[in-house]
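In this view, the complex is presented without one of its protein chains, the others remaining in place.
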Amino acid sequence: MPEMTFAQAIDFALGMAMERDERVITFGEDVTMLRRELFVRFGPKRVRQAPISEAAFLAAGVGAAMAGLRPVVEIMMVDFIAVAFDALLNQATKIRAFSGGKWNVPLVVRASCGGGYGDAGQHEQCLWGLLSGMPGIAVVVPSNPADAAGLMLSAVESEDPVVFLEHKLLSDYWLDYLGAGGRSTVCFDVPAAGARGEVPSPPLPVPIGKARKARDGGDISILSLGVSLHRCLEAADILEDNGIKADVVDLRSACPLDRELILSSAARAGRVLVVDEDYLGYGLSGEVAAVLAEAGIKADFARVGPWEVIPYARRLEDEVLPDVRRIREAALRLCGHDA
Amino acid sequence: MPEMTFAQAIDFALGMAMERDERVITFGEDVTMLRRELFVRFGPKRVRQAPISEAAFLAAGVGAAMAGLRPVVEIMMVDFIAVAFDALLNQATKIRAFSGGKWNVPLVVRASCGGGYGDAGQHEQCLWGLLSGMPGIAVVVPSNPADAAGLMLSAVESEDPVVFLEHKLLSDYWLDYLGAGGRSTVCFDVPAAGARGEVPSPPLPVPIGKARKARDGGDISILSLGVSLHRCLEAADILEDNGIKADVVDLRSACPLDRELILSSAARAGRVLVVDEDYLGYGLSGEVAAVLAEAGIKADFARVGPWEVIPYARRLEDEVLPDVRRIREAALRLCGHDA
Amino acid sequence: MKPDPEDLYRRMARARFCEEALADLWERGLISGEMHLVVEEAVAAGVVAHLVEGDAMALDHRSTPPLVARGIDLLPLFLEMLGHEDGLCGGRGGHMHLFCRELLSASSGIVGSSAPLGAGFAVAAQYLKAGRVAVSFFGEGAFNQGMLLETLNLAAAWRLPLVLVCKDNRWAITTRSRSVTGGNLLRRARSFGIPARRVDGTRVDKVWEAAAWAVGRARAGRGPSFILASCPRMEGHFLGDPLLRVFREPLRQTMEIGPPLMRALLSKPVSAAAHRLPRLGAIGRTLTVLGAERCLLKKDPLRRSASLLGEEARRRIEEEARREVQEAVERALWEAGRGGPHA
Partner (left out) sequence: MKPDPEDLYRRMARARFCEEALADLWERGLISGEMHLVVEEAVAAGVVAHLVEGDAMALDHRSTPPLVARGIDLLPLFLEMLGHEDGLCGGRGGHMHLFCRELLSASSGIVGSSAPLGAGFAVAAQYLKAGRVAVSFFGEGAFNQGMLLETLNLAAAWRLPLVLVCKDNRWAITTRSRSVTGGNLLRRARSFGIPARRVDGTRVDKVWEAAAWAVGRARAGRGPSFILASCPRMEGHFLGDPLLRVFREPLRQTMEIGPPLMRALLSKPVSAAAHRLPRLGAIGRTLTVLGAERCLLKKDPLRRSASLLGEEARRRIEEEARREVQEAVERALWEAGRGGPHA
């Protein structure tokens, strides 16, 4: 299996999908540069530059998908989805339902997400909780190259809208563009296992909605995704020193949730810690709590993540985003240790 | 105390606020007709007609609020907030945080919400879960005239953005415009106690984030808001026949939640039923579950509400929106009865 | 190429009679929610007469006339309105959300959204079916909606085979669009690089000609065009528009609207009443204008087009169309078990 960066893996899979299926096209701002290899391979018709008109071109993606294409529409950063929200909330995700199941929207929305490099809360949001709040959508958040490739394949093959989120700390070119800018004077806490890894060639589709147990423990079930997953794995290693063996589950998608794996891991451990880089309120962690409660699993429960707007200063940002220290402390508290 | 309709109560309070404070203005589409009494009283400068440009005029509301006004911006139906989402997600709710607490946005967004009259899922959404997912916002959902007036007063007096949602089944003019259109051949399930009631004159501010115990029971804690609250009260009455005494809590705001009242009611009953007209996934009911779980309250838990896009046909709509039958059945199941 | 008056008249008549049937069903309480009807048959017929299989339509909240004028099956349409599971969308869409995959036609109740949706259809046409086009219909009020304005640019920049049709009825609900619109819509479209024509939307032959130009450009790969068609609005914003009820049921409505307005006029400080009178006057004027425009029946597009063909043909076409619509309605009512002839 070849080794690739997270970013390479995504475009590798997208290139594969475009090669296999002529209906797959991609458009968005700056894509001829951002996806320049795909541009060279597939040309300006299938890799198309868009004006800064997310509302129009995302809704155009909906129309194109309805009329037979499989568009992968890039919204540079997920934060900008706000200017195009109608295309998702009232169009893309409504059409299968409104048409009585007769018409569907095979659309992929691709966007970078996440923080940890000092851009502050208008450019570092995750928003997968918010996005998951509309029926009819899937939101995938890969944490490593193989999943990124596999989930991109599945997203393109999906018959319904999928939001594909690419964390900026994992994608080297985003981090370089936005954070480093070629400087050697800054450094970022990039999880190595997420930013680079082996990818099957051709990539294997990873089914959307299937979580993965990234670590097997049993004393506590730690649920997470994206970059935070790696923080959890690191914390879990340290927790061994306290005699605590942790399950760490990579949810892989914020929506749909893999209820089965969540419930089995939670039921065994009796303690659940959700670690989320997205806002904690009214989002993923709440939904997990409800899924557990509905299933009658009365586990001890805690969550780690931001309640607030992500601040600019790196030091303040570190206090808000989930980190190993806070994950470990929360886990210790859940397990009855003094943190 | 004079009796008023729900709709009258809101404009009564808004009129009071406009009379007291010159900085309060209102704008939106068709407001000179919709708020014609306020228009006559305060004139075109303070009740201002807007083009169908929600993105621009809501963001203009943010700017106006920053520069010293207290705008009440009308977005006709909350569904349309999608075209103006950036103004809330990336502007209004970010500014206090980004300015280090030095600048705030005393903005009220007023919108109608909710279904039950056959307009289908692009015009009948509630979206308070989605809206609550952004830090820095409050979302109020009154269930009766006195609360509507009191919450409107508090919203206008708030120093930070508040979304004020007015359920169309409670507001007679909306229901007439959109549902009945003057016909006597249709009827809607309007909760009488919500659509009309006594309102203190002058209205008393109702603090945002304070829930109200609408009924005292103790066997089960039913949490709801808006129109669904009335369905819960009705169900609670019937549950007495099964020997079940229910607490019914009117949350009054989807965000912030009144943790204290929720926890005390839930802890006593040990059984919690959340009844929500908004989408169940990733929203209010999840947040309630997480609040309970975080507090260590291991109650039996269930939720009633829509998982899906609201369909057009009245019969199908009734199957999706929370109704007395399903509330009762869920409560019975939670209490260990066969439903 | 010349228009075929009989064909156009047939499309218009079907559309009109469907609208009338829908109004009747709505009055009888068999259709729920808002119901926006139109007298825009001339625009619908004149444009869709140019469409062929594989062409797409993106529609707004007044979406039945283009669908009917294009020849959609009436039975599933009426069943949909009745919320029946055999309806066009299984009863799940309703009149603001009609989806017909065969005709590549989709409607949406979000003002302005038909523009980018049509652009997306046009993207697909460009890619999959050279020579096929997309049409977006929308009102003049939608012309201030950001996603529509963005689409003007997108369509021009991407040279999309898109025909943008604005049905200018001068009103957005109770707002006179002119009072909230800067500049001029024709110039606006042109300033984005989109060729534009104005046309009398009550004259089907004129609409047909403009559409021939616009659709022709799109088919030839010459990019988007814009048609601004003026239309009357005879039925208020939606059926039962409370403002129009002032005229239909003057007594009842005046009793409802009047007293609160008088209270507002005289509320404290009473000294302000003099300032307030003109505002009351403004509301009254809006109501009057709305009411008066409703009576401009001489501009009825169907009647106007009747003059394009002989009396005999007109009568024959009307009769056929009326019969077809009536049968579909009866059949739909019967299937819905709601008291058709066999209920």
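Order of writing sets the chain letters: A, B and C. Residues in each chain are counted from 1.
By definition in this document, a contact is a pair of C-beta atoms (placed from the backbone, for glycine too) under 8 Å apart; a residue touches a chain by one contact, two chains touch by 3 or more.
Since this is a predicted model, take the numbers as computed values, not measurements.
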Neighbours of the unshown chain, displayed set only, are A, B, C
Only one of C:26, C:127 or C:192 touches the unshown chain, namely C:192
From A:25, A:65, A:120 or A:208, the answer for touching the chain not displayed is A:120
Omitted-chain footprint on chain C covers residues 144-147, 149-150, 152-157, 179-184, 187-188, 190-194
Note that chain A touches the chain not displayed via residues 15, 19, 29-30, 32-34, 36-41, 43-44, 49-53, 55-56, 79-80, 82-83, 117-120, 122-123, 173, 176-183, 185-186, 309, 311-316
Chain B positions in touch with the non-displayed chain are 23, 25, 45, 48, 50-51, 53, 55-69, 71, 86-87, 90-91, 94-95, 97-103
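In this section, only the chains that are shown with their structure count from here on.
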When B-C and A-C are ranked by contacting C-beta pairs, first comes B-C
Using C-alpha atoms only, the most centrally placed chain is B
Cα centroid separation, chain B vs chain C, in Å, comes to 32
Per the C-alpha means, the centres of chain A and chain C lie apart by a whole-Å value of 41
Shared-interface residues of chain B (touching two or more other chains) are 55, 79, 82-83, 120, 122, 309, 311-312
Shared-interface residues of chain C (touching two or more other chains) are 89, 91-93, 97, 108, 110, 146-147
